[in-house]
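Only one protein chain is missing from this complex, and each of the others stays in its spot.
Naming follows writing order (A, B and C), and every chain is counted from residue 1.
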Amino acid sequence: MSTTLFTVTADQFFVLLQHWVVSFLPGSWQPVAATVVSSAAIVLLFPILFALTTVFERKGLARIQNRLGPNRVGPFGILQPMADGIKSLTKEDIVPTTADAAVHFLAPVLLVVAVFMGFAVLPMGRNMVLVDMDAGLLFYFAMGASTELSVFMAGWSSRNKYSLLGAMRAVAQMISYEVPLLLSAVTVVMITGSLSLTKIVAAQDQYSYGLPHWYIFTPWGFAAFVLYAISTTAETNRSPFDLPEGESELVAGYHTEYSGFKFALFFLAEYVAMFSISGLGTTLFLGGWSAPFAFLSWVPSWIWFFSKLMMSIFVFIWLRGTLPRLRQDQLMNFAWKFVLPLCLLNLLVAALWRFMGDGWLRWVVCSAILVLAYVGMGLIGMRSKRLGPRSYRYAE
Amino acid sequence: MSFVFYILATLTLAGALAAVMLKNTVHCALALTVAFAGLALLFLNLDAQFAGFAQILVYIGAVAILVVFAILLTKGSETPKDGVFSRTWLAGLAIAAAVFAVLGWAVLNSAWALPHETAVPEVTVKQIGDALVGRYVLPLEIVAVLLTAAMIGAVIVAMHEKERTK
Amino acid sequence: MSPLAGFLIVAALLFSIGLAGALTRRNAILVLIGIELMLNAANLNLIAFWRYGPHPEALTGMMFAIFSIAVAAAEAAVGLGLVIQIHRHAHTTDIDAMNRMKG
Partner (left out) sequence: MLGEGILKGLAETAKNFFGSYVSSERMTTVEYPEQRIAPYEAARVFPFLVFDGKDWEAGMRCVACQICEKECPPKCILIEKSKDKKPDALGKPQFYPTRFDIDISVCMSCQICVEVCPFEAIKMDTEFELSTTDRFGGLLLDRKELAKSNEYYHGIHPAEAAGVDARLAQEKAKANVKSKAAAEVTATRAAVASAIKGAEVPARPAPEGV
């Protein structure tokens, strides 16, 4: 860990910046001002990242489909989000007359607030966390849980058959995937022994012969990460699980009756939820802001956090470009009959891992149990589904 | 008494009153959520961090959605034709007022004897964890069994009986 | 008036509002909402007494509140399951109409 003055200042750049900005205020206001400055930074940073991600998403999907993607507005289409932003601001904001105006207006506001609250506990760099809570993970999931209600409010208040159907589907999906999400996070808590995210990252920040102690490199950690990834794509209504806003059936799901800026708010909330949940993913499994190799630890810590974040965003986009949409019953069966049992088993394996003591034996036993369970569930679960090459009864 | 307490108290009571008085049942459910949120903030005000977040997670995350789903499944969102309050609403109100009078009287009279340690209890999640699996391991297991039973029971109760409707 | 008394008053008021809701409303779900409010008022009392109690490190009040939250959630689930079943059978959620025991 070369601790030259340059690397330390680069690493703690934002912390020093915050102290410098806050130092202008009189003493008594300083703690409050510090939180205000950091939360202002978060609230500014992630919409900018959201703007960039919309371009990455459209260009990434285009490249996957062998086409170019937006390149008209600005060099390589970088200013496309500017154009989308202005468009959504100037679009007329139509509220259906039969809609329940108060709830209709409140839904996107509540959603955006709930989504932004999650960032308070995410450690984005070495001692760069807004609130170092002792029960940080629990706070995060509490905020995550309140997004479902605003989705329902949006669906119900626009008095439209499709949006209500979309909202019911979205809420059912989010609730049934919230259980595996929590359980996969609980395995990490079991091993670290603390709910505080900074302690979880500290536990992963050690290196043995160059390789980091990230939880994804342990059998139970890898299984938990895969289950976590599945649950996050479902929780944020993305890629194979985006049935609630399935354009083909439900027009646009629960935000059909929204237009103009309120629709842009839903769009923003979905992407910022994606950021915050993949931020949590990196914190829990990919070692938060710790460098991938010992000799790379001179690089500022927040660079690692945001690069891992953007990598997960790219995986979201990659999944969206690849997998077809799941039907509602397939989606629910998958959640309750495949992901949840594996999560429970993973809890068991994590406990086994913890109390079997160091050595190669626990690696073999844990990975054996998990692989056996996965293959077993896969074969038994799929047997009744007559999967295999399609047989056409009429057209040959 | 701190200023924050007054704000949170009014927020919670307003939410609760709205949840009881409003005509549209879905509005009642949303007002109930406001009451739950107010209570969670009151818990945080009482430095019970774990209980506050658990309250948000369990009540706002699950119970509120459950209530709203129930309202929609029973077509409760249309206002009933013969009034929102039951015929014997006056008696109910009287009983509630009586209960509040008794409780209020009890609180005010014993105000001097109430314990008032102002030391903020330093509670870490580790202590709660140790307490849960240490002193309270029996209630923990019982609640686990109860939750499973409740889950299975609720599913069976609300399931479509295939054979009877044939 | 000590802060604890303030919390107790708020909890009592909340409890009576829940009780009023449960007694006066016609819709079964609103009765369940009233019951939820009463349970929450009890939780508030527990945590208030734990916070201002003599030795908070024993965590009794908070533990009690957490278990009561879990039980209340289970109760809400079963209660609403019943309401849905009654509605499917008798096509009403009006309590006054549920006066026949016939299955």
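Quick note on the criterion: a contact is a pair of C-beta atoms (placed from the backbone, for glycine too) under 8 Å apart; a residue touches a chain by one contact, two chains touch by 3 or more.
Everything quoted here is computed from the prediction, not taken from an experiment.
K.L.:
What shown chains does the left-out chain touch?
P.N.:
Those shown chains that the absent chain touches are A.
K.L.:
Which listed residue, A:L68, A:V109 or A:L361, touches the chain dropped from view?
P.N.:
A:L68
K.L.:
Which of these touches the unseen chain: A:F105, A:W318, A:W336 or A:W363?
P.N.:
Checking the options A:F105, A:W318, A:W336 or A:W363, the one contacting the hidden chain is A:W318.
K.L.:
Which positions on subunit A touch the chain that was left off?
P.N.:
On the side of subunit A, residues 60, 63-68, 318-319, 321-323, 374-375, 378-379, 382, 387 touch the unshown chain.
Heads up, the rule we're going with is that only the chains that are shown with their structure count from here on.
K.L.:
Could you give the separation in Å between the centres of subunit A and subunit C, each centre being the mean of its C-alpha atoms?
P.N.:
34
K.L.:
If you average the Cα atoms of subunit A and of subunit B to get two centres, how far apart are those centres in Å?
P.N.:
Averaging C-alpha atoms per chain gives centres 30 Å apart.
K.L.:
Under the definition above, what is the set of subunit B residues touching subunit C in their complex?
P.N.:
Touching subunit C: residues 1-2, 5, 9, 12-13, 16-17, 19-20, 25, 28-29, 32, 35-36, 39, 42-43, 46-48, 50-51, 54-55, 58-59, 62-63, 66-67, 69-71, 73-76, 80, 83-89, 91-93, 95-97, 99-100, 103-104, 107-108, 111, 114-119, 121, 123, 127-128, 131-132, 136, 139, 143, 146-147, 150-151, 153-155, 157-158, 160 of subunit B.
K.L.:
Can you list the subunit B residues touching subunit A in their complex?
P.N.:
Contacts found on subunit B: 26-27, 30, 33, 49-50, 53-54, 56-57, 60-62, 64-65, 68-69, 72, 77, 124-126.
K.L.:
Quick check on the complex: what are the subunit C residues that touch subunit B?
P.N.:
It is residues 1-10, 12-27, 29-30, 32-34, 36-37, 40, 43-44, 47-54, 56-57, 59, 62-63, 65-67, 69-78, 80-85, 87-88, 93-96 of subunit C that touch subunit B.
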